[in-house]
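With one protein chain withheld, the remaining protein chains of the complex are depicted in position.
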Amino acid sequence: MTGFELPIALFLLCNLIVALLAAARGPTAADRMLMALLFGSTGTGVLVLLAHGGGGQVLVDVALLLALLAAIGGIAFARRAWQRGGDD
Amino acid sequence: MSLEFVFDLLLALAIIWSAWRSLSASRLDLAIVMFIVFGLLMALAWARLSASDIGLAEAAIGAGLTGALLLDAYGALKRREA
Partner (left out) sequence: MIEILSTALLIVGAFFYFAGTLGLLRFPDVYSRLHALAKADNLGLGCVLIGLALQAENVAVALKLLLIWPLALAASAGVSYAIARRADSLGIAPWRKEKQ
């Protein structure tokens, strides 16, 4: 580790918090779901960085699982939950 | 203030905020999305607490399966209304 992992993980977390604050009042249902997907991919990145910055290699497994299961949520939204007659 | 402390503080604030939004949201879909976000942030928090096995379970059950099931139930509710 070079000491750069934690600052970059912190930057990604700030990114997430800005997205959370701004997109929680997002105009349509799809925007809010896209924000959840962004949380999945950025969370994967943060976990990998934490694993390298002293968290141990087990966190890579958590990152792998997060990358996989965020997609399942997205598919469930597109195929089952997104109906006509919402606010979009 | 070390970087770790700032990271943990921001993570804790984001968890509390998303939990509150998930409970107080008036729209059901917003509440579900906030619950998914809460699960993802919780997995990050378990990882920071070096309890990575609980983080694994939280990522799988909390963020993945429960989120997908809640979205499916929301879709079924909407279809029944229509």
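Just so it is clear, A and B label the chains in written order, and each chain counts residues from 1 on its own.
One rule holds in what follows: a residue touches a chain if its C-beta (ideal position, glycine included) is under 8 Å from a C-beta of that chain, and two chains touch if they have at least 3 such contacts.
Please read these numbers as outputs of a predicted model, since none were measured by experiment.
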| item | value |
| --- | --- |
| Displayed chains contacted by the hidden chain, counting the whole assembly | A |
| Contacts of subunit A with the absent chain, listed as residue ranges | 1-2, 4-5, 8, 11-12, 15-16, 18-19, 22-23, 28, 30-31, 33-35, 37-38, 41-42, 44-45, 48-49, 52, 57, 60, 63-64, 67-68, 70-71, 74-75, 77-79, 82, 84, 88 |
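We take it that only the chains that are shown with their structure count from here on.
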| item | value |
| --- | --- |
| Subunit A and subunit B: spacing of chain centres that average the CA atoms, whole Å | 10 |
| Partner subunit B, residues of subunit A touching it in the complex | 6-7, 9-10, 13-14, 16-17, 20, 24, 29, 32-33, 35-36, 39-40, 43, 46-47, 50, 55-56, 58-59, 61-62, 65-66, 68-70, 72-73, 75-77, 80-86 |
| Subunit A-touching residues of subunit B, taken from the complex the two chains share | 3-4, 6-7, 10-11, 13-14, 17-18, 21, 29-30, 33-34, 36-37, 40-41, 43-44, 47-48, 50, 52-53, 55-56, 59-60, 63-65, 67-69, 71-72, 74-76, 78-79, 82 |
